[in-house]
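The complex appears here without one of its protein chains, the remainder shown in place.
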Amino acid sequence: MNGQSAVPTTRSSAVEELSSLPLRADNPYIDAWKEKGGKVFGYVCSYVPEELLHAHPAGLLPIRMGAVGCETTEDADVCLHKYICSFTRCLLQLGLAGEYRFLDGFVMTDACDQMRRTYEYWRDEVGLDFLTMVTIPHSVEGEQRFAWYLEEIRRLGEAIAERYGSYPTDDHLRDSIATYNRYRKLMLELYALRAQAAPKLTGAEAMRIARAGFNMPKQTFNDRLEEALGELAARPGIDDSRARIMIGGSYLDDTYLIDIIESTGAVVVTDALCSGRKYIESMVSEDGDPTEAIARRYFEHTPCPRMIGGFENRMEFTRRLAQEAAVDGVIFHRLPFCDNHAVENAMESRELNKLDVPTLSLESEYLATDEGRIKTRVQAFLEKIGR
Amino acid sequence: MILGCDIGSSVTKAVILQDRHVIASLRVPTDAHPDRAMGRVLEGLRERHKIDDGDIEETAITGWGEPRVSLPHTAQSVLGSLARASQWDRPACRAVLCLGAQNTAVLSVNDKGRVMEYRMNDKCASGCGKFLEIMFEALAITVEDSAAIASASDKRISLSGQCAVFYESDVVSLINAGESVANITEAILDAVTRTVATLCKKIKIADAIVVGGGLANNKRLLDGVGALIQRPLHVFGGDPDLIGAIGAALGAQATR
Amino acid sequence: MEAQQSSLTRYDHFRKVDAVCDLFQMAIATGASSPADLDIPMLMGILPEYHASLVPQIYPEVIEAILKPKNRAATLAHMAAAKRYVADLTAALDRGQPVLYNFAVTTPEIFLAMDLVPLCYELMPLYIAAAFVGGVDQDIDLTEDEGLPGHICSAQKAPNGALMSGKMPMPDIMVKTTVPCNSSNMMYQWAQQQFGAKVVVVDSPYYANRRAFGYYVQEWKNMVRSVEQLTGHKLDEERLRHHVQLGNEQLKYYYGLQELRRRIPNPDPGMHRALDVAGLYLCGANQEMVEYSKTCYREARERADAGIAVVGDKKEIRTIWTWGSTPHMLYLPDWLEDRFGMSFLECGLSYMPAEIVGYVDTTSVDSMIEGLALRAFNMPMGRTGMTHADLMIEDFVKVAKAYHADAAVFSGHMACKHSWAVAKMLGDALQERAGIPSFKWETDLLDTRFTPHSSAKAQLGEFFETLM
Partner (left out) sequence: MIFAGVDVGSMTAEAVLFDDDELLASTVLVATPNPVTSATIVMDTVLAQAGLRAAEIAYCVSTGYGRERIPFAQHDISEISCHGKGAFWADPGIRTIIDVGGQDCKVIRIDSVGDLRDFVMNDKCAAGTGRFLEGVAKTMAVHVSELGPIALEGVDPVPITSICTVFTQFDVLTFLAEGRSREDIGLGVAEALALRVNRLVKRVGVEDRVCITGGVAKNAAVVRATEKVLGHEICPLRVDPQIVGALGAALLARERYEKQDAQRRQAAS
């Protein structure tokens, strides 16, 4: 059953289906997966090697956890002080409220202090069948650091094998690698459609499609995405956009900010988000030991601010994307109390300004309600860049 | 007779306690001058309750204005006063929630009336009476009327944020978007309810809670908090606003 | 040859710390036991101009605290050690040695053994904030004016501001252990980009097990090799041994003092905890710091033997501070001792378990690096951030029991995600397993405006009054 979904796709338009996929308990793919006896594993960070989960013979459906729709954090706030970022609190809130009841397992990382410090609450207060952590060095330089990460990944595989029987064979892993590489290539095509002179889709649509990709079996998603790409290519492009904007920052799966930006007539044509382009960039090598190949890709190609000494690479990445999509400006977003992205955004912003790329830094809560204040900034930014 | 006073920043509450019974109570404005407020208290006692200064054996004071009172008195801690008053009102209760103008406080008490644990609202002031006052000002309604107005709401709206003033701008946005006053009022009360409930959940509360302070009579708030924390809430007997003043007087009595 | 301005007068932070050491030593040397006994006009008359100009900026409360008999000897000894540290640093700077900023969760022995200028990046601002009213507030502002947010740790915002304004020398190299936090890791990357320093990472793995420690030791060895390559300075085994021996001796008294604080009544003044933190950051730096530890130990020992409590005749409320002390309120523990009978047993910035860390084996370079790595692994904040929250919780439950604590104070530092995520679990564990209440309040390590002193005193006063 590896990856093959039983959910019939009844909608005529793939774009429509993907951009309106219900989340969590209402997600038909998760239901169907569970009904067939499959396990659902959540994870929250780009350093979790999804292929390894996906390849498992027990049928693990990896989903990237978000908290869209969370309305309050009153229970999470009992555990976590308000100095902990609101995405972390919203996610824990959903956990405490039983919204993630369908999860069998949850793989965390220590990539950021805030998320990793909720591990114990998930362990003690939420209760899942399987909970573990993949830990990551703070520098990619030196083989000993890669070796640590590789071992973490092997250990993850062993822990899953211990709990759910059998370890994926190299063939399983190679299949998963192929599926995920195809996924990445298709997503890059989606980005290419956005980056055209007349973008074929809005940033909000792109984000909703990407979110579907977090929450569906990848094979099924790939097939639907391929259809969607065809539909999008046949569309007329957006040729009256006020400005071409790139957004940067950490995890963002709610279109809130993009909606505000696009409501001014601008189009978000690309992004350097941890949940966006950074997540899909670069392939896993299809040669050599598959586990090692997976580890290499995740360890070395995920441009996360946690990596000391990696700023030049991250900057290069952002610069490249900005050029590719010919953006008029970059809007950086951060969640309050996120140290990693607050400093990273400030550093990247400076470098971009040196290249005459205008930037705007915004801060908003994950459950933002301050539309007016954000909109004023966005509108003034567009006016500033003469758009 | 013991005079117990709770000098808040805007209102001073006073009670006369005799044999652990309240025989007189009054409220006077503080107007930022605790000494003048004490003068008004004594005057009110003389004129309205025929209690002369000489009848008062001891004066016990708690609250914001206490350190600024020159009249001889014993100082009583705010938390200790709340604990004692709650025990006096309901000896079986082991927790107190005080919804005051400036602060929200929740505390647990052991069987000897000692404070075991407490939490007060954090730096940003959401969750206190002042906060509601600012919010409702933007809606041009009063805190007193809010519960009744909110009862007509027909839609759930979430407010987030930390700063009272920014909450206010969210409220203005909602008005701007054509939301009804009832729905917005409900959203504000809901936000405060959740903040207060979260504060309560931060400490261990075994059973019922005595609720005092100026907001204790807001039924919407109390029902909401009670439902969220799943503990019975009892409004402090008589006038909940007097909880601090009574507690202060009880404190003086205990050490006599 | 042209006379060059010495580093001591050139860098404001050094000059100030050096002068504070003089001023505190002088004040104590007068024999006065309270500020009222000091003949200020006379003293101002004999002070050098620079020193005199600083006097009005010093917290009077700190002067009051250091003049008390229980605090005098330890303060004197600490000031001598700090003065010596600054003197050694500035002498090395004047000789043109490369400047290496080491993060607080390392100690200076290795760098001293390489004949570098090992400057603890976070330490100078701690001294300045402790002594002067609003000591590093302006440096913090300078950093925030760059577009960095307020929630970044002030322990890095302050030195960053000091570098920007030339109060400390520019770094050649910075050595950073990646534990405890994102905030500090990001600020070292910021420094790398802004000041062109080379940052050498000592990657600190998650987990507190053998595998993690093995990896960590290798990281330390790699770091030494990198620093040697970058500077051309070789690690000298004999110099290393000398400093490690000093460190071992310092720790002997440190551990002894920890033992003494378990006694009832507690014989060790609370103000020393903040000084001890500085002592740990400078472990093995000089003989004077050994003397400081020895002085604290000797005095506490004498009090313990005579049954003298630091809280005088007040009923003692024995407290543990699960985060740390508040450096810009150096006098706070002393104020709480005398006013409420609070005694300060241990804090998150002073707790380093002797039974785990022990002493560094001086047999070989390898054994010394391994021992130092073990210490750094378990240093305050290192231990806090290294793994699951259970370790921190177990530590404090153990401390609460072993030290017979009556209460816990959680002085949560705004930037510290670790503590604000763990606070609830920790408080519950202390109540359930050690039977003690805990009080949580928000503060900032170095920024005096975050929670003003008056507000801090009011909040803590309320808590201790309730306990009394």
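Descriptive notes on the structure:
Just so it is clear, A, B and C label the chains in written order, and each chain counts residues from 1 on its own.
The working rule: contacts are C-beta pairs under 8 Å (C-beta built on N, C-alpha and C of every residue); 3 or more make two chains touch, one makes a residue touch a chain.
All of these numbers come straight from a predicted model, not from anything done at the bench.
The chain that is not displayed touches the following shown chains in the complete assembly: A, B, C. The residue touching the chain not shown here, chosen from B:A32, B:A148, B:A206 or B:A254, is B:A32. Along subunit B, the points of touch with the absent chain fall at residues 9, 32-34, 64-65, 68, 102, 123-125, 130-131, 134, 138-140, 162-166, 168-169, 172, 175-176. For subunit A, the residues touching the chain absent from view are 336, 363, 372-373, 376-377, 379-380, 383-384, 386. Along subunit C, the points of touch with the absent chain fall at residues 141, 144-145, 147, 449-450, 452, 454-455.
One rule holds for everything that comes next: only the chains that are shown with their structure count from here on.
More inter-chain C-beta contacts link the pair A-B than the other of A-B and B-C. Computed from the mean C-alpha positions, the centre of subunit A lies at a distance of 46 Å from the centre of subunit B. Of all residues in subunit A, those that touch two or more other chains are 78, 81.
Looking at subunit B, residues 122, 202 sit in touch with two or more other chains. Per the touch definition, subunit A reaches subunit B in the complex via residues 71-72, 74-75, 77-78, 81-82, 86, 365, 367-373.
The residues of subunit C lying in touch with subunit B in their complex are 424, 428, 431, 437-438, 440, 442, 451, 462, 465-466. The part of subunit A that touches subunit C in the complex is made up of residues 78-81, 83-84, 110, 112-114, 116-121, 124, 133, 135, 137-139, 141-142, 144-145, 148, 305-306, 308-309, 311, 334, 336-337, 339-340, 342-344, 346-347, 349, 361, 363.
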